[in-house]
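Presented below is the structure to which this report refers.
Complex shown without one protein chain; remaining protein chains in place.
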Amino acid sequence: MAENGTGIGAAVKRKEDMRFITGAGRYTDDIDQAGQACAVFLRSPHARATIGGIDTGAALQVPGVVAVYTGADLAADGIGDLPCGWLVKSKDGSDMIQPPHPPLAVERVNYVGEPYGLVIADSLQAARDGAEAVVADFDDLPAVVGVATADQADQLHESVPNNQCYDWELGDKVATDAAFANADHVASLDIVNNRLIPNAMEPRAAVGDYDAASGVYTLHTTSQNPHLERLVLAAFVQVAPESRLRVVSPDVGGGFGSKIFVYAEETAVIWAAGKLRRAVKWRAERSESFLADAHGRDHVTKAELALSSDGTFLGLRVKTIANMGAYLSTFASSVPTYLYGTLMAGQYKTPAIYVEVRAMFTNTAPVDAYRGAGRPEATYVVERLVETAARDLSMDLAEIRRRNFIQPEDFPYATPVALTYDTGDYEASLDKALRHIDYQGFGARRAASEANGNRRGIGFSSYIEACGLAPSQVALSLGAGVGLFESAEVRVNVTGSVTVITGSHSHGQGHETTFAQVVSDRLGIPLDDVEVVHGDTARSDYGLGTYGSRSIAVGGSALIRATDKIIAKGKKIVAHNFETTEDNIDFTDGIFAEHESNRSMAFAEVAFAAYVPANFPLDELEPGLSEKAFYDPGNFTYPAGTHICEVEIDGETGVPTIAAFVAVDDFGHVINPMIVEGQVHGGLCQGIGQALLEHGVYDDAGQLVTGSYMDYCMPRADDVPSFTVDTTVTPCTHNPLGVKGCGEAGAIGATAAVMNAVTDALGVKSLPMPATPETVWKALGSAG
Amino acid sequence: MYQFNYRKASSLEHAADLQANAEDGVYLAGGMTLIPTLKQRLAAPSDVIDVGGLDGLRGIDVGATVRVGALTAHAEVAASAEVRGAIPALSDLAEGIGDAHVRNRGTIGGSVANSDPAADYPAAVVGLGATVHTDRRSIVGDDFFTDLFETALDEGEIITSVEFPVPAQAAYAKFPNPASRYAIVGVMVAEVDDAVRVGVTGAGPCAFRSAELEAALAGGLSVSALDGVSVSSGDLNSDLHASAEYRAHLVVVMARRAVAQLT
Partner (left out) sequence: MEVTLTVNGAPHSLDVPDNALLVEVLRERLGLTGTHVGCDTSQCGACVVHMDGCAVKSCTVLAGQADGAEVTTIEGIGTADALHPMQEAFRDCHALQCGFCTPGMIMAAIDLVKTSEDLDEQAVRDGLEGNLCRCTGYHNIVRAVLAARDNM
């Protein structure tokens, strides 16, 4: 892993940037097919209603309208429900209840914006006019909005009593209760983790095409995992078999989880293209994105930490109600369970932990993974509690953590909540963060703020995450519907350039650069000779896509396996050429050399020889130089770190301002530090956004109040500071690159740090998120 | 958008003529409010009459008063050294409207005519005691804004300019909506012709003068004059971002900050 100009560890400028900065990126909405029609979806204006009838007659008379389809049309064609891919079992051993989820609502609608039909026309204008001409007869029913009381409310789905999807538990209840019984002190908090709306800047879009001659369907869409999209559309929704269904995910403008899922719109668009034998295009208006993209977070939690008087953690008890929204989205059930309950140990040796999670249905948009997915919620519980305990016991924020950290010599460390951490050094990150923030100087800074009539607070968040999803055996035993390995193919071309095909997908992460760095470094060839291909089911065998900070840890490991195979094959070729055996051949820096001789072949020469096999012994040595690998990780990876936030609060208006933010993260080895820092910056901004700005709000009738950028508060450039970002390194012990993943850390750590700082500044135990100016002002009390 | 006829007016008379002959015409200046409204199909005019080409309605004239042509973009007002010399508060206000791109297109006439309760310019119109000139008459600033999105303008009447007296001193302070960046509260405090005026936007259904604050400041523009002063939240707006109570509080804080700029 020697660092060089473009290899592993180098801050190489991104290969993909040239097209993005010149306007030559190719996103789904930039793609037009010959003769395409435009689709507009019919969306429920009601949070909960039965559909009496849908009159499409007038719409079909609108000039340019080609077709109007409703849920009944899809059902009649045998189009199945949108499935949830992860089965969770309740405490009593019963399966979670998955209500029917037709892509287009048939008998009833269950959230505002739920699609119940689509209008297809020659132009977007005509499709919109047509959509307005559809008359749907809704019988409005009272909406179930509040998740905490959903079990007492009207039943939304016939198959789901009390609106409860599952009642799940993890950990040892008896041991945990005993820990609390023997505790000197119990710190407790009531926590609401606010609903977020992902808001990738590129709205979702889909262009479906059907080639009648071959029977092949092609769907261009904004997906983080095109193979999963194809699998679901083929196996569950049954649009077409995988062999006749191609899903292409071109340049994708951000995802943050929201583009993992298989949605109604892409499904209906590709189906309609087949029905009409004509290309059909849809692009979401931003207002549709607000209504119909899967939302994130939305938990109500009671959490308690039992401690001895010296601040040692004895037990943790967490009871959470998680909002699933109206239906189970693709991965929804796993988020508040396997990606949440399992992280409750945090960085600490808490010996007994017990977590209960009830997942409920409400008349709101489905909730699923959003950057961090469960792990930010877990970090928020743990780190808010730790800081509450520190204040209760008048302990220093760093000291209480040091006292309870899992120590380097404790690894591998099995937590009481099912995970085994492989490595880490939590004090190293904490110490570095303390230096960066100038912890010693905080008192003086606080005094200066107070002298100006303002308040100042400091908050920590020592987070951990489980990334690199996932060891398939573990995932499958926990109810996953698919394996979570990754594939890679390294195709060496005749003249020595290399095409890398990965099952990961880049929607901003820079894989075209990072993955090329790995291959270039391993094969000793120039970075410019490596091209990375992703996002097309016709070009790669299979893939599980990008989410859960998995791409380098799982996809990168697959890449190493494939390059190892290339090197092994190259040695065979060279050995044949030199009439020796391959164990006499070394490969270093792109040169295959024979031991104790001056004979060698450069990588490009070997490539050429592979494809011009003049005298290969064909029964022992095949022509060609192209290898594939599938990598299934042995464990999760465990990025961890400490974030420290300092806020200043305007004493008159309550406006909180981030005065400083330090993030020190341990991602193991880093391939491209420039890209990694960028990932952290973006995550921090989203974490700060959750703490101070963002909130998806429904009113009592189930109408989305924050349905546009006029009301949903997105972080802007002037809402955040420049960040201080640094790293520590404990290499992952179980993958070949020693990498852990960095995509979500910022969003996982930041929120708790900010809210700890805000509550510290205000001298209050807790505060609703987001800490809006008015919320803070009210907490300032009569001081305003 | 629904379909409509786009008409480009070549003169004020032409604009009026197009309006008179339209089934349901609407004037378009910069379009910063109208176009988003049209895009969301929240309005369905038969004709959109673009007055943006009427160069006579553009420009800034600074003398005994500051007269800003109705089609003058916010960015032009913000960048005008003459305006800054005469009424720096007006420059500051213009500089804080929307974002840079909105300021390049949005016009004072469009802003004022729309009477958006959260727009900035209305605070200047009432706070500075401006006069709104139209193709038919002149309207005193105090009488111009009548309700939520309602003004004293008659059907088809076009604003030609807004004329501000040059105050002895004035300052504007704004508390922006964190999401939209419109004003949750904007307060213009001014001393004009030996009288103190306080114009408030964002807080109520339309811009208004605050009698409580004007009374408190009547003895002189000092921050301490506002100590202990409060305004009633009774008629103020309440929404997701700020309750009426919080707005009432912010009106006083913004007034104090405006006054502090002067001292």
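Odds and ends about this structure:
A and B are the chain letters, set down in written order, and residue numbers restart from 1 in every chain.
Operating definition for what follows: a residue touches a chain if its C-beta (ideal position, glycine included) is under 8 Å from a C-beta of that chain, and two chains touch if they have at least 3 such contacts.
What you are looking at is a predicted structure, and each value in this text was computed from that prediction instead of being measured.
The chain omitted from view is touched by exactly one of A:Arg716, A:Lys765 or A:Lys778, namely A:Arg716. Checked against the full complex, the one of A:Thr176, A:Thr362, A:Ser487 or A:Gln509 touching the unshown chain is A:Gln509.
Here one chain is not drawn; of A:Gly71, A:Gly130 or A:Pro203, the residue touching it is A:Pro203. The omitted chain makes contact with subunit B at the following residues, 1-6, 8, 28, 31-32, 35-36, 38-40, 48, 50, 52, 75, 79, 98-102, 104-105, 180-181. Seen across the whole complex, the unshown chain contacts subunit A at 13-14, 16-27, 29-30, 125, 199-203, 251-254, 256, 283, 285-287, 507-510, 674-675, 677-679, 681-686, 708-710, 714-718, 720, 722-723, 746.
Everything below uses one rule, namely that only the chains that are shown with their structure count from here on.
Separating the CA-averaged centres of subunit A and subunit B is a span of 44 Å.
Those residues of subunit A that touch subunit B in the complex are listed here as 125, 128, 132, 287, 652-653, 693, 697, 705-706, 709-714, 719, 772-774, 777-778, 784.
On subunit B, the positions that touch subunit A within their shared complex are 1, 3, 40-41, 175, 178-180, 240-243, 246, 249-250, 253, 256.
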